[in-house]
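Okay, so here's the structure we're looking at.
Shown here: the complex without one of its protein chains, the others still in place.
After this line comes subunit A, so read on.
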């Protein structure tokens, strides 16, 4: 299977990602407390009841961390799928029609590449109404450009191939081309998808750290932010169960995704 072809590092990484996804799926069932339950005693140290203690409002930190898995991975995968799809579709459109359509799409993509994505995303997220869907849309609509560029350059190389010329000859439409070239494009799509998932988590965490998006959603970024705002964070080891867990979760996720697409040769 695919797993067998992978190197050891990549196997470990995919295992970690798999664990992350599993946690995200079952998080609702293993969460000891509901995320809007703030009735616990505030600022408790870790115990059997509260594995990571409680925050200054009485939320169970472990539950918040688990909820972070759910939201971050959901956002990561949805925006990964959507932005990759948009990028790939646009690259096909642009290669098939060429001319003015190709030019227009390329110019838009170039324009978006010039401005750092995170700035546009923040800009739009601020003005949109603060919901998770808008955050996802903002991430999707401004991060498809790299996928598009990669896929397009790859496709352009295939346009001179015989099978493509043949399809054109028998007056095949864009879907026929797509069918012919999909397998050639497969590695690019997978790589960009993982890359996009990776980026989406980073963007989401950054956005929620800056307080953009739904202010009440409990993501890793929010958790990091509220830990940083807690004035006595550096006393009594609070930092170990308040700030470090979400930071480590984000870090490991991003690291695993990145290692997965590294070319080791």
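Just so it is clear, a contact is a pair of C-beta atoms (placed from the backbone, for glycine too) under 8 Å apart; a residue touches a chain by one contact, two chains touch by 3 or more; residues count from 1.
In this section, contacts and distances are computed from a predicted model.
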item: Hidden subunit of the complex - UniProt protein name among "Peptide/nickel transport system substrate-binding protein", "Metal-dependent hydrolase", "Ion-translocating oxidoreductase complex subunit A" or "SigB/SigF/SigG family RNA polymerase sigma factor"; value: "Peptide/nickel transport system substrate-binding protein"
item: Hidden partner chain, touching residue among A:153, A:232 or A:258; value: A:232
item: Positions on subunit A contacted by the hidden chain, ascending; value: 36, 38, 42, 56-58, 129-131, 211, 214-216, 226, 229-232, 235
